[in-house]
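Only one protein chain is missing; all other protein chains are in place.
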Amino acid sequence: MRLDIILRVIAKLLIPFALVFGLYVQFHGDYGPGGGFQAGVIVAAAVIFYALIYGLPAARRVVPDAVVEFLLAFGVLLYSGVGIASILLGGNFLDYFVLGADPVSGQHRGIFWVEAGVLITVAAVMLKIFYVFAARKRDAGEAGQ
Amino acid sequence: MTLASHFSYWVTVLLLMVGLFIVIARDNLIKKLIGLGIFQTAVYLLYIAPGKLIGGVAPIIGGQFAVYSNPLPHVLILTAIVVGVATLALGLALVVRIKEAYGSIDEDEILAMDARDDTSPVADRDGS
Partner (left out) sequence: MLTQHFPALLVVVPLVAAPIIVLARHALASWLIALLATAASFGIAAVLLDQTLADGVISYAMGSWEIPLGIEYRIDAAGAFVALIVAGMGLIAMPYSRVGIAAEVRSEEHYLYYALMMLCLAGLLGILVTGDAFNLFVFLEVSSLATYVLIAMGRDRRALVAAYQYLLMGTIGATLYVLGVGLLYLETGTLNLADMAARLVSVGDSRGVLAALAFITVGISLKIALFPLHLWLPNAYAYAPSPVSAFLAATATKVSIYVLMRYFFTIFGPTEVFDARATGAILLGLSLAAMFVPAIVAIFQHDMKRLLAYSSVSQIGYITLGISMDSVEGLMASAMHLFNHALTKGGLFLVLGGVVLRCRGAGFDRLAGLGHTMPMASFAMVVGGLSLIGVPGSAGFISKWYLVSAAMHEGQWWLVGAVLASSLLAVIYVWRFVEVAYFRAPPADHPAPGEAPLSMFLPALAMIVACVYFGIDATWSSDVAMRVAEVLMSSRSIVQ
């Protein structure tokens, strides 16, 4: 792909927009269609796009495997952390009403952090799946040498 | 017109049968997973189609709206899609490993190799 200058330039232009669009979908989830699942996939797609154009090793330098594995566990912890926080604040598990001063702000705060957890986990899982499949032969070759 | 009004159900049933047939009749492990995907997708349709009412709007309480579409099936199916993706990813990962271990993704060939393995008790994955 070294000589495909058009692809490389277009990718450089598009990837920031894809990431911002991912964030838009994430935060728009409060008011319209959107949310962590979709946003996570878009964010992961941006990184996968990068990997397709610049090669897997380049993508793995930007988002290393260890980071991906950390994030996919961290997102789940963030999600369940909200649930446990609401138990500590005197509500039921995942009770957003107790998270803020009034129920509406509590709902906002709760869903914000839960969706953040979903975004992180979904993006990380999608990347992990891509990395594992794409690097299968490469890693096996390295291990064999 | 019951045939037309039940259109989505006919499609659902058709897709279910097609998907299940592929799972049963194909030997290629990847094709089986594709059939499984179709089978699952048919069920998504069963949920989604009745949720939409023609002329219905999002269920926001307000005087000017009278007919609401049901958003719940969409949320359920979003979850089911995620489950389906996870299943497919895991299935494909297994097929990759099977291909590495057996050198084939054809079920008949693999079962034939297994039948040979059964006569020699210890058959490690890396052939040792």
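Labels A and B are assigned to the chains in the order they are written; within every chain, residues are numbered from 1.
Going forward, contacts are C-beta pairs under 8 Å (C-beta built on N, C-alpha and C of every residue); 3 or more make two chains touch, one makes a residue touch a chain.
Just so it is clear, the structure is predicted and the values come from calculations on it, not from any experiment.
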Chain not shown: contacting residue from B:L14, B:L53 or B:L94: B:L94
Option from A:L19, A:L52, A:V67 or A:L94 whose C-beta touches the chain left out: A:L94
Which parts of chain B face the unshown chain closely enough to count as touching? 16, 20, 23, 29, 32, 36, 39-40, 43, 46-47, 50, 73, 76, 79-80, 83, 86-87, 90-91, 94-95, 97-98, 101-102, 110-111, 114, 117, 121-125
Please give every residue of chain A in contact with the chain that is not shown. 69-70, 72-74, 76-77, 80, 83-84, 86-87, 91-97
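Going forward, only the chains that are shown with their structure count from here on.
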Taking each chain's centre as the mean position of its Cα atoms, how many Å separate chain A from chain B? 24
Parts of chain B lying in touch with chain A, wherever the complex brings them together: 78, 82, 89, 92-93, 96, 100
Okay, in this complex, where on chain A does chain B touch? 37, 129, 132-133, 136, 140
